[in-house]
Every structure is written in C-alpha cells, then in structure tokens.
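Shown next, in structure tokens, is the structure this report addresses.
One protein chain omitted, others in place.
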Amino acid sequence: MKNIPISAAIGLFLTAMYFVGAIFAPLLAPYGMAEVVGDVWEPSSSEYLLGTDNIGRDLLSRMIYGGRTTIFVATMATILSFTTGSILGFLAAVLGGWADQVMSRTVDLIMSIPSLITALVVLAMVPVTIPVLILVMGFLDATRVYRLARAVAVDINVMDYVEAAKLRGEGRAWVIFREILPNALSPLVAELGLRFIFMVLFISTLSFLGLGVQPPLADWGGIVKENKDGIVYGIGAALYPAVAIATLAISVNLVADWVLNRTTSLKGGRG
Amino acid sequence: MSEPLLKVRGLKIGATVYPPGEKPHNIEIVHGVDFDLERGKVLGLIGESGAGKSTIGLASMAYGRGGVKITGGEVWVNGRDILKTSLKDIRGLRGGEVTYVSQSAAASFNPAKKIMDQVVEAAVEQKKFSRRQAEERARALFAKLGLPDPDKIGERYPHQVSGGQLQRCMTALALCPEPDLVVFDEPTTALDVTTQIDVLMAIKEAIQDTGVAALYITHDLAVVAQVSDDIMVLRMGDMVEYGETDQIINRPQKEYTQALVSVRSIEHEEKKPTPEPVLSVTGISARYKGLAFDVLHNVTVDLHPGQTLAVVGESGSGKSTLARVITGLLPPREGEIAFAGRKLSRDLAGRSREDLRELQMIYQMADVAMNPRQTVGTIIGRPLEFYFGMRGAEKRKRIIELLDEIEMGEKFIDRYPAELSGGQKQRVCIARSLAAKPKMIICDEVTSALDPLVADGILKLLLDLQKIENVAYLFITHDLATVKAISDSIAVMYQGRVVRYGSKSQVLSPPFDDYTDLLLSSVPEMRLGWLEEVVAHRKMESAGH
Partner (left out) sequence: MHPIVKLVSQRFALGLLLLFGASAMIFGLTEALPGDAAQAVLGQSATPESLANLREEMGLDRPALTRYFEWLGGILQGDLGQSLTNKLDIAESIGNRLGNTLFLAFWAAIVSVPLAIFLGLLAVRYRNRWPDKLISAVTLTTISIPEFLIGYVLVYFVAVKLGMFSPLAMINDSMSLGQKLNAIALPVIVLTMVVLAHMMRMTRAAILNVMQSAYIETAELKGLTNFTIIYRHALPNAIAPIVNVVMLNLAYLVVGVVVVEVVFVYPGMGQYLVDHVTKRDVPVVLACGVIFAAIYIGLNMLADIVAILANPRLRHPK
C-alpha cells in the first residue's frame, strides 16, 4: 500500500465514502426515505440541503437512500456475475474439449444480443423485483467475466510453469488454485471495478426506463425518472444523480487503473 | 589523413526507465564511446545484452529507439556533426547516406506493401535514383544476394518469402540507395545455422562489391570475425577493447575479451556406454492432433545413466516434439519408451509418481518456467514436499543445500523470480529438477536464451552436477558448440528423423552424411578466413558433383 499515487488515493477515499454512506444511510439521512416533508421542488435551503423532489420529499435523503439501493443492487449483481463468470471461465480453460466448446458457444450466443435488449425481453415476462434484477443483471454480465477469465486462464495454462506442475504430477486443484489463480487475480480484480461501474449504469438505466427499482423505494435512476419533468422548468433536481454516478464511476475507475498498473508491472520484473 | 566517414567522440546515451513501484527516471546506458570508421571498412560492435551495441549503431543515424536519447558527445558523418544538424538534414542522411538492416526482417517490412516498393522507397524519396533506375538496382542486388527469381521476387509481399530470403531483401533495401554506411543489427541471429552462413556470405560479398562501409552489430564473436576489419568489444555501455579483428580474436588483451573468445571451449571427455540404458526410445512416430502427417518418424535412441545424449537439429527438426513424447505430453502414435528398466505409459495420466519424479525437465525460457507469484524457496521446495513429504526445517535445510549446489546460496530463498538475472533463473530451474532426485533430466534448449558467458556457466554447472548426482541428460539444442562441449552421444535430427546417431566421436568424425556435413560446416568458427574456406569448399564440391 506504499507509494499509492494521489489519483488512486482520491479514488479509494471517495469509493469508501460512497460505501460508508450506503451502509449507514438511515443514520446519515436527515429525513425518512419516503417522508413527504415540504412543497414540491423546493429550492435548496438550510432545512433541505438539496431541496425537495416532485412530491415534496427531501432530496438529500432520497439521494442517500437511493445510493444505498443502487450500490446494493450493483454490488450483489457484480458478485454474482463475478463468481459465476470466473468459475465457469476457469473451468472451461482447464477442462478444454467439449465442455469449453459448449460453454463458450453459449456465451457467444448470449453476447450476440445487446444485454439491455435481453434484459428488456426478460423483464417483460417476469415481475420486476430486486432479486430478479440482481439475477438478470448478474447472469447477463457473467458472460463478459467468463470471456475474460477464460482468456486469462488459457494464457496462463500454456505457460511452462503450469506444464511443469502437470509433469510433476500435481492434481487439478493445485494447478487451478496455486498456479493459475494467483496469476489471474490482478486482471480480474481490475475488471471487478469496471463491472461494478457497468452495473451501476445498468441498474440506473433500467430504473429510469421504469423497469428497475420500483417506487417508493429510492434509487439514483428512479430519482431522475421522478424529477425529469422539472427540467423544462429549469429545476435541476434530476441532475444530482448524474454527479453521484459520475464521481462514483470515476473513483472506481481510478482505483482499478492503479490495481492493474501495479500488478502488471510486478510481472515484468527487470527486463 | 583524410577525414573518416564516421567519427564518434564521447558518445553518451540515456534512457528513461519505468521500474515497478517507483517514479520513472533517467539512466545512462552508454557512457562515452569513441571510434572511427574509414570508407569501405567494416567495424564489428560486439557485446552481450545490455552492452549498448544496437543503441550505438542507431546513434550513427541520430536515432533513439523508444525512450532512448543521445545525451552527449559528437557523431560526425561525412564531415558534419549529425547531432547538431536540423531534422531535415537528418532525414536526408537516413536512408540516403546511412541505412539500416534489422534483426527481424519479418517485422521490419510493412506487411501491406510489396517488397519492391519498400526496397526502392528510400532511394527514390532521397532523389538518389529514378524509380526505374532504383528498380534495376534492386533486381541486380537481389541477384547478387542470391535470391531466387530476382526479376520477380520484388512483386511479392513480405509474408510470401522465407525468413532467410527476407533478410536478404532487407540487405538489398539497405544497399539500394547506394549509401556510404550500412548498420547491420544482428542480421543473422534469428536464422537457422545453415541459413545463416548463406546470408552472411551474401552480406559479405555485397559489402566487398559495393565498397560500402558497415557497422556490424552482433553478440557472436565468431560471426563478426568473418566480416569485419576492426572489432570493438562493449560491456554495460563501456568500451572494453578496440582493435583489429586479428588482434581481438588471436591476441585479446582484456580479460573479458579473452573470456568471450574462449567461450564454449569446455572440455568434456566422452564416457563409454553402460550395459543398461536409463532411457530407451524405440521406433517412435508421433503427430499432433488434427494433423494428417507424422512429425516424428521411427525415432530410436538410448541414453545411459550419468551420461548426456545431445539431440541436435534446426527449427522444425522435431527435437522438441521428441521431448514432449518422452515426457508423456504428446502420446506417440507408434513405438515404446523404456525408462529405468520399466515400460513407460504413453500418456502422462498413466505414469506413476515415481516415473514422474525420476524424469525431470528444464525449459528454454526460465522466466515462464517459474510461477512469478512463488518465491525461490517455494519453487524448489514443492518437489521436496510433493515427492518426499518434507516439511518445515527439514525441507528448508534441503532447499539451502540445493541453493548451494547451484552456487547461489541461502540469501535467495525468499526472492521472487522477477528479482533474479537470466542465469540465476535457469539455475533455480535446475535446482527444482534436482530436488526430485531424478535419474534423468530433459534439457530443452536451456542455454539458447542466455548470453554466451552465462550459458557457459550453466553448462559447467550441469556437468559438475552430473558428476555428483549421476543424472543423465537428454540435451536438446540447435547449437553444435554446446553439443561438442557436453555430450557423450549425439543424435542429429532432420525433418522428424534421426539422420545420424552414435557416440560423440563417431558422429563428429567423417565420413558424414550430407545433412550432418552441412550442419557441422555451417557453425561459425572463431578464426579469420573460415567463411571463405567453407564457401570455397562448397563451391568446389558442387562443381565436382
């Protein structure tokens, strides 16, 4: 953790802030999530720091609770996508043969349709609840993680040190967990950040389209949807989520960049 | 005395490095070098990797590759200091007065353009010749360089000709604008030894016929001895010794030069075969999955305990495939392998742990043969743990013993591979295979990626260890000097077949078959006039037939 560049430090700090905010939302928010406290679209004041929303709820509280929902859904979907994607990707790389073929061709097929379109088709059929959203987003995104994990593992699997382990007589578990995994971790960790950002954007988009988190539960995409009509009257309430999403995404990006740089340079060594 | 064509004074070159976890900073890689080159002469620049020889060569065109910058000194070409002239003037110099031949012609030719367009480009752009004149010159050069079908070859694309041919095309590219100086940067290093000799001869004749001056950069002293008038020996960016070729080769003054000259002169007395071979390969034929033809044809060889069998051949000869078959990674289509008195299963899955332990392998690229996330201690300790169940203090004691055996010592136990030099990495790989207490080790080109002096150290270590541990080596290599240095018996492979096999003295004494003759006579020897002798000999022979 020494020598952490300033950009990564800022990114790490802001990311941590967002997560702390998400976890302690009920303690931090000045008002309740769905509590109507004032008039419609009141401007910001000492009472309502960001003003009020389209039905008079405190916008700051909505933003804090919204962040909690958005970050929770995105985190769960990222975990789902990551565990499924990387386990299947590693398995495909190590097993090879028909198992690899079946999995890889299925992934090709799923990825031949934009994930937003597939998500819309699924959400047209089933009731939109938070577990459903997490499952749909997680599984659709697992295809990308699968491709990366498989590619990384295939690259490592042909390295001489893996061959040396096989020639030594090591079992499959040793090869996966001791030879391949430690070397595959750094590109995957960097990807973890990017996937998380993508999930935040994805859930926000779905909520904005009315197919994500359902009211009265707050989330960043939903806040835009609720307050978008104010924009033509010059009321910027719908734009606060833009600031929140952008700063979170950029912070995570900065951290991911640092992780990637730090770990790839370790492999190069002296040349 | 007239002004030399190229005059270099106090040349200093720096580079920006990006070490992991640190801020990028500048280092000096050439620390003030002086030399002169007269018109029509050839100067050899020789040194190991990191000596700065290529960097100096490119400095004569005022060019720095990547983050490399010329930081001081003077480079005079045709009477002007090119480090002080305008960019426009330098453009006139590059490709006009001074041209360049790189190590990898395959990468240096633009894949999207025909060879002829690229060969004449500099001559036409620099207004030295008209397009038609330049094409005529190019065709003449193609013929002079011994390229097949010199009138038509220019119409082809780079990927449509072989590596050796493309290297000659690159020489034509450099000579086409009628330059005063050509920089040859390891032009034959990437080629097989039998191809190298032809390209080398073509380059030498072209230099002589055109009267051009040349800087010839290589790590191989025997090669540079054939083409240059003077030699400068470089080490870590400093000049070590500078003199006439004859003096450098025959009467080197500096210790480092003496070491370079006497490289691969390890003496090893051939041992007699024992009654029981440790490895017996009988009638092996093998092919890769999905291929309809064999890459190994009926290979039969024996290896005796405590001895070395060298398997020698050029790229594509099947020597590495043989190693894969013996290890069980590629099950043979036909034939049997007997090892330590028992029959080995065809594939890896069918072999016992004892089989695996007694048959170890060392790889060419030590960097990728070790897990970068494991320490030296873990790497060497794993076989101890895996085969002998060693733990804790006992294991550590044995690791330290092994580190001592490879002349590295305890202080390396917690280092990561990235912190080791190339030679040290290979030593750790040797220790890892010794840890298994094997009867036999397959060494696959273990010294080819190393500098000559480091390679020598590895070979000496392997021979010493053989005496102590009585381990047999199956030594796969393309380098005949290595073969002579360490083997007891030799198998020469060509296109998947063993064309000659026997004890070292048998294989290396006449009468030879055609291929072995070609191979043996193509290995550059460290003496003046060797190239002419071989070529004259070959011309005579082909005239006789």
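A few comments on the model shown:
As written, the chains take the letters A and B, and residue 1 is the first residue of each chain.
Quick note on the criterion: a residue touches a chain if its C-beta (ideal position, glycine included) is under 8 Å from a C-beta of that chain, and two chains touch if they have at least 3 such contacts.
Predicted model, so just to flag it, every value in this text is computed and none were measured.
In the complete complex, the hidden chain is touched by one of B:L37, B:I56, B:A122 or B:A172, namely B:A122.
Considering A:I130, A:A151 or A:L209, the position touching the chain not shown turns out to be A:L209 (whole complex). Within the full complex, the residue among B:A107, B:M236, B:A259 or B:A349 touching the omitted chain is B:A107. When the omitted chain is restored, the residue from A:L50, A:L91, A:V224 or A:V259 that touches it is A:V224.
Only one residue from A:V154, A:L181 or A:L239 touches the chain missing from this view: A:L239. Where subunit A meets the missing chain, the touching residues are 108-110, 112-114, 116-118, 120-126, 197, 201, 204-205, 208-211, 221, 224, 228, 231-234, 236, 238-239, 241-242, 245-246, 249-250, 253. Within the complete assembly, residues 61, 63, 65, 90-96, 99-100, 102, 104, 107-113, 118, 121-122, 125-126, 156-157, 159-160, 173 of subunit B touch the chain that is not shown.
Operating definition for what follows: only the chains that are shown with their structure count from here on.
Subunit A and subunit B have CA centres that are 48 Å apart. Touching subunit B in their complex are the following residues of subunit A: 2-3, 159-161, 163-164, 166-170, 178-179, 182-183, 262, 265-270.
By the touch criterion given at the top, residues 18-22, 327-329, 348, 351, 353, 356-357, 360-361, 363, 365, 367-373, 382-383, 386, 416-419, 421, 432, 436 of subunit B touch subunit A in their complex.
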